[in-house]
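Only one protein chain is missing from this complex, and each of the others stays in its spot.
Labels run A, B and C following the written order; every chain starts at residue 1.
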Amino acid sequence: MADIPKTPLLDELEKGKWPSFVTEIKTAAKRSPMCADLLGQLEQSYREKIGYWKHGGIVGVMGYGGGVIGRYSALPEKYPGVSHFHTIRVNQPAGWYYTTEALRAICDIWEKHGSGLTNMHGSTGDIILLGTTTDELEPIFAELTKFDFDIGGSGSDMRTPSCCLGMSRCEWACYDTMALTHDITMHFQDELHRPAFPYKFKFKMSGCPNDCVASIARADMSIIGNWKGDIQMDKAAVTEYAKGGMNIQSDVVNNCPAKCMEWDGTELKIENSYCKHCMHCINVMPKALRPGKERGATILIGSKAPIVEGALLSSVLVPFIKLEPPYEELYDLVERIWDVWSEDGKNRERVGEFIQRVGMGNFLEAIEVEPVAEMVAHPRENPYVFYEDYYEEGDEDDEEDDA
Amino acid sequence: MADIPKTPLLDELEKGKWPSFVTEIKTAAKRSPMCADLLGQLEQSYREKIGYWKHGGIVGVMGYGGGVIGRYSALPEKYPGVSHFHTIRVNQPAGWYYTTEALRAICDIWEKHGSGLTNMHGSTGDIILLGTTTDELEPIFAELTKFDFDIGGSGSDMRTPSCCLGMSRCEWACYDTMALTHDITMHFQDELHRPAFPYKFKFKMSGCPNDCVASIARADMSIIGNWKGDIQMDKAAVTEYAKGGMNIQSDVVNNCPAKCMEWDGTELKIENSYCKHCMHCINVMPKALRPGKERGATILIGSKAPIVEGALLSSVLVPFIKLEPPYEELYDLVERIWDVWSEDGKNRERVGEFIQRVGMGNFLEAIEVEPVAEMVAHPRENPYVFYEDYYEEGDEDDEEDDA
Amino acid sequence: MADVMKDRRTDFGPPHYSKFLPPIIKENYGKWKYHEILKPGVMVHVSETDAKLFTVRASSGRLIAIDKIRNYCDLADKYCDGFLRFTSRHNVEFLLTKSENIDPLIADLKALGHPVGGIGNAITSIVHTQGWVHCHSAATDASGVVKAVMDDLIEYFEETKLPGKLRIALACCLNMCGAVHCSDIAILGIHRRPPKINHDTLKKTCEIPNVVAACPTAAVRPAEVDGKQSVEIIEERCMFCANCFTVCPSMPIADPLNDGVSIWVGGKVSNARHEPMFSKLAIPFIPNNPPRWPEAVEAIRGLVELWAANARKYERMGEWIERIGWPKFFKMSGIEFQKEHIDDFKHAGLTFKRSTHLTF
Partner (left out) sequence: MADVMKDRRTDFGPPHYSKFLPPIIKENYGKWKYHEILKPGVMVHVSETDAKLFTVRASSGRLIAIDKIRNYCDLADKYCDGFLRFTSRHNVEFLLTKSENIDPLIADLKALGHPVGGIGNAITSIVHTQGWVHCHSAATDASGVVKAVMDDLIEYFEETKLPGKLRIALACCLNMCGAVHCSDIAILGIHRRPPKINHDTLKKTCEIPNVVAACPTAAVRPAEVDGKQSVEIIEERCMFCANCFTVCPSMPIADPLNDGVSIWVGGKVSNARHEPMFSKLAIPFIPNNPPRWPEAVEAIRGLVELWAANARKYERMGEWIERIGWPKFFKMSGIEFQKEHIDDFKHAGLTFKRSTHLTF
């Protein structure tokens, strides 16, 4: 039972109605001296307005290159409990569903071998076990193994894939996000555990264009459910919404980015061939409208945070693909992308930055994907076109040489 | 009376209902051997799919550095008539209005001293006298002088300013475009005639956001009329349009980019403080709607064709300015811009490219203009902010040092 | 010579426009209240003083002989008290105070071979440039292409049956003197083969550093070629902009086998409804086929008709395409989407489709 330091500043954060992480650390500190020193160091950070952690060294479990973030205090003498304070990233089950049994097992392990502090979850999606020492890593891994929990990614590897809950609880899922997420995770175990890429590579799976895992903003490959064919309409339910006081003209029709809807006061018409699949009308009338019957996904590539070349959103690579096991078409595509990027990507160059550097057109050629208009918001505005062939004097008019 | 060469290919362009430039050249050729050789060389170009002109050398009239484009045939032996074939750019009167007397005078001069061919007008706005020899330049200038016609710009100078006809015939002009155009032209005669800039600088004046001289696309400084205050509405006339069969909802309201209009079937409401001054509603109901009463202009800077860094549109520099003689505020601004650009601009760097290179913020500081939100479509998306001051240890909290 | 300069007038500028304004305009300057389009090519502007000014607009031809200008003057003297003007798109406008003069004037203009129109929801004259007639830089001719295209589209000049205005412009090289970069339909002359360097003359005729600096893609570098100081071009970096040639005559780029035109769509200048937009690449290349460029003419008519048939009222080409999306535009137009359409210059990343807003 460690004695908990005075933390007048942090104590201010125990006030207020929102759950307090300070209270949580104190709770853990009752049991763990690490957390007592964490409180001490954190209070000092609050006092001095600066963090006291050093760069993480390379630590991990045998046979794995990722999944552990080494962390060391810059003030080890003062706070010996956090001189080592590593994070273990435990690969969450797809969709973040748990039985209490499984969660309790993890809690028991972490009580025995770590700080008792967690993030449920990390923003990539892993279960974050926050704070342990190097020598505890192997025992923790051994015990996790017993309960079938493997660890997640870190470093220049495939990061732990995550997804929205999709078909498990959402009426709009256009493909089985949890099934695909689990399958990708299993299919690429080696890439997940052994960093061998120029930089990290993230997958995020959303079941529809609402994109509930924000995949278009933070996944090197964003797989977002989409549909073909007419939006399914229950006319009676539409009338219900109208009766119920919904202003279908202003709430629905006027918000359609494709301007492809019409409402004459009694009937709602959708020019489906112009629909941009934004989800809005479906979102506001879930009882009346549903995505079309032909289901699949749009694959986008390249999003990331700003460092180095500026933040990127993913852009369309495959406008529409059916996604059913064994997902061969998808995996072939992924392998081709990884080959090209691993071959020509620079150190710490995300695939999105790589595409910007080499040019989308050249990238598509390298991964053997045909350019289609869906890949661009609009064609080029500048006339600086690298035409690749030209006629030489004396050529037959029909044949061209490469430049 | 020169004999006109056979031109089987060009003759094809005398067919069809649109006026034929070939017919025009032939007409001129009846009188001018230059034009006969022009026909010959042009026919050869049509046959061989390539032009036969050499780079222009520096030619001009005494005391002027611009206004003449030297042009020489690449086939002078074959087509001696066009061995010299220079262009004279004559500064058009603002708004391109003429008396027949003035036009006939120019025709007479050009009959005597040139090819008799013209462009009415060049795309910068000048009267283009197309094709004469070096020794004719002085006599032509002398005769033009008699009729008060001066020559226009070329090279790295201020180019001949041009404008829409504005108040002379348009109900929407928010300032007197022709008056300003003439005044700028007179005020900067030296800059117009004696190239001293890093590159060309163009002014174009439009009386309202319809921008009938395309100034936002092709002027280093685009001065576009704009208004403050409520759009003037004649309710009776609105009703007339509705009665007349105009669908005010779909034709007007739904096309308002500010979404600030409402039509309840009888009354048209405009939330003027949200109006984006696009002109659409006014354009479609000229009898009912007119720009607000407080008139002036928006000044934009930097548009140009693609060479070198890519085409640019002008962007807002002064959101709203009243434009009345003597236009001091405007001229001060222009002088400050020219000073900074002439000082730090690279050879052949247009002012728009210059701003991109040094950064809008730094440019504004240099020309002593306060940054305002109207200058941007949106604030920065990247976090790469060059904060200019930081505190040093021991500073008084209130004072900052420059980095 | 000195005295020549002495008693010579310079820097006196253009004549003041007021000398050239018809009385009715002087009287109603700034007082115009509204206008109405009476029929194709004819409109009336009504003043607060109730004065009425009738405008008849005709294609001027732009590249014209003084004889034609004199014809215009005859008509202006006959119907307009000796006043006339030209427009920012090089049409000629006759300004009348008597409505009864409109039809006779139109008859005379037709007789002269100059179509009347271009006002309102029409195609007006094509802004264009010099081409083989006068410029050393041309990748195609200007006047010839314009003539062929307008012969074909003249019905849209003479009538007002389109959803909105449609502006066509042509530039014979990437310098874009026609400022084609913001046109509903742009015709742009292009080269497709790197310059051929004349190593014998280069040193004498060009500043090597300027030539190197002129290249947007750093494809030009100094080099010694059989003993001569010159430059070399890294061919795969060259995108044929001709800027090196602009500063250096010893790097001719024009090439009959490879020069031609590209077609761009969806630009606009006005602020009406949508903000101004650049034109975007539609057809990467059509070989030069003088005298009448039939493939280009046909392609342009196809684009005009596609837009006319599908755009909503007031929708400019670019507004229409933005609503339906570019994939639909390519499908409907039958134009094949190719690598060339994908931007790979400075801001390329921002032109990628960064959403799932797709049509199927």
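In this section, a residue touches a chain if its C-beta (ideal position, glycine included) is under 8 Å from a C-beta of that chain, and two chains touch if they have at least 3 such contacts.
Since the model is a prediction, treat every value here as computed from it, not as a measurement.
Across the whole complex, the hidden chain's contacts among the shown chains comprise A, B, C. Per the touch definition above, the residue from A:Ile216, A:Cys260, A:Val318 or A:Ile355 contacting the chain not shown is A:Ile216. Between the chain not shown and the residues A:Gly56, A:Pro76 or A:Gly292, the one that touches is A:Gly56. Within the complete assembly, residues 9-10, 12-13, 15-22, 24-25, 27-28, 38, 42, 45-56, 62-64, 71, 85, 87, 91-104, 106-107, 110-111, 116-121, 123, 125, 130-131, 142, 145, 147-150, 162, 164-165, 167-171, 173, 176, 178, 182, 185-186, 189-190, 193, 209-214, 216-218, 224, 250-251, 255-257, 277-280, 283-284, 286-287, 305-311, 313, 347-348 of subunit A touch the chain that is not shown. By the touch definition given at the top, subunit C reaches the unshown chain through residues 271, 275-276, 346-347, 350, 354-357. Within the entire complex, the positions of subunit B that touch the omitted partner chain are 209, 211, 216, 224, 226, 228-229, 257-259, 273-278, 298, 300, 312-316, 319-320, 355-356, 359-362, 364-365, 371-388, 390-393, 395, 403.
The rule is short, and it goes like this: only the chains that are shown with their structure count from here on.
Taking the CA centroid of subunit B as reference, the farthest chain centroid is that of A.
Taking each chain's centre as the average of its CA atoms, subunit A and subunit B sit 49 Å apart. As a whole-number value, the distance joining the C-alpha centres of subunit B and subunit C reads 13 Å.
Shared interface positions of subunit C, i.e. residues touching 2 or more other chains, are given as 174, 181, 216, 241, 255, 278, 345. Subunit A has residues 381-384 in contact with two or more other chains.
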